[in-house]
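A protein chain is absent from this complex, but the other protein chains hold their places.
Let's look at chain A:
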Amino acid sequence: MASTTEAATGRQGTEARPRARWTRNISAKIAAIPMIATALVVFVGGTIWTVVYSFTDSKLLPRLRWVGFDQYERLWSQNRWLISIENLMFYGVMSLVFTVTMGFILAVLMDQKIRFEDTFRTIMLYPFALSFIVTGLVWQWILNPQFGIQGVVRDMGWTSFSFDPLNNPQTVLYGLLIAGLWQGTGFVMCLMLAGLRGIDEDIWKAARVDGIPTWKTYVMVIIPMMRPVFITTLVIVASGIIRLYDLVVAMTSGGPGGNASQVPAMYVYDYMFQAQNLGQGFAASTMMLLSVLIVLIPWAYLEFGGKKHG
């Protein structure tokens, strides 16, 4: 008797389930439609449009007169573009390395019960919450030879002291880097701190029992365990770097000497709005897209897509 009821409900269950799952999937698909639609129309649509028009000679207005790869040939023969790429690579590598290392070291130091931790973290995050324009203005001032650090130190008596990174083509990128680090390090620190807090206390106990030195535990055990946090950080920081624009505009407008701190986003913007040569701008932005596709996406995809981490 009992077994027949069970069999009956069981059968009912298997009968009901496929339908239930089917309807649930339908509602899930409907729920996801607005997102997919907007993303498709704007990002995919806009991107394809840009790529298509990069093969035309569009000037002030987009028009479909094909010129093949002319725009790309021109792009890669432009000194300004080459400098932009070089600058972005330099800035990108430096800022990745420094924000991540400094953020991690700070997080390790922070990984104790310090007083007023929430307030402390809020302060560390403030630079990240301020726009790049404000960051740029503040640092442009601090690095100003007359009114900033150089001026202050000279005023204290060291008249030969020289610290003027923004007006020297050789050092202008370091100046940008300082402002970028100021903005990003606190943020990376908070991410890393979260990662450190997520590590099981038992691991530390085990390491202590085995007599492994603290630094070695960090390098050999903790950092490998924090892989997902590192990946998240790298992706967020890297995607910020590729779009680097506002900071340069606010601090140097691409100078000194006209080109010393140019970045690709600026090249695109100028060709589209100032030089009114849309085709060239499209070609440049297609190259930027391509570099994102080549560098970031397969890598991020492997890291995020392959594992349980979303």
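Keep this in mind: contacts are C-beta pairs under 8 Å (C-beta built on N, C-alpha and C of every residue); 3 or more make two chains touch, one makes a residue touch a chain; residues count from 1.
Heads up, the rule we're going with is that contacts and distances are computed from a predicted model.
**Student:** Pick, from "3-isopropylmalate dehydratase large subunit", "DNA gyrase inhibitor YacG", "Carbohydrate ABC transporter permease" or "tRNA N6-adenosine threonylcarbamoyltransferase", the protein name that UniProt gives for the chain of this complex that is not shown.
**Tutor:** "Carbohydrate ABC transporter permease"
**Student:** I'm checking contacts with the chain that's been left out. Which of A:V97, A:V152, A:A206 or A:I294 qualifies?
**Tutor:** If we include the chain that is not displayed, A:V152 is the one touching it.
**Student:** Consider the whole complex, including the chain that is not shown, and state which of A:M124, A:L177 or A:A260 touches that chain.
**Tutor:** Selected residue, touching the omitted chain: A:M124.
**Student:** Could you tell which one of A:G46, A:G68 or A:P213 touches the chain left off the display?
**Tutor:** With A:G46, A:G68 or A:P213 as choices, the missing chain is touched by A:G46.
**Student:** Hey, which chain A residues sit against the chain that's not shown?
**Tutor:** Here the touching residues of chain A are 24-25, 27-32, 34-36, 38-39, 42-43, 45-47, 49-50, 53, 62, 106, 109-115, 118-134, 137-139, 141-142, 146-147, 151-152, 155-156, 182, 185-187, 190-191, 193-197, 201, 204, 214, 229, 232, 235-236, 238-239, 242-243, 245-246, 250, 264-265, 268-269, 272-273, 278, 281-282, 285-286, 288-289, 292, 296-297, 300-301, 304-305, 310.
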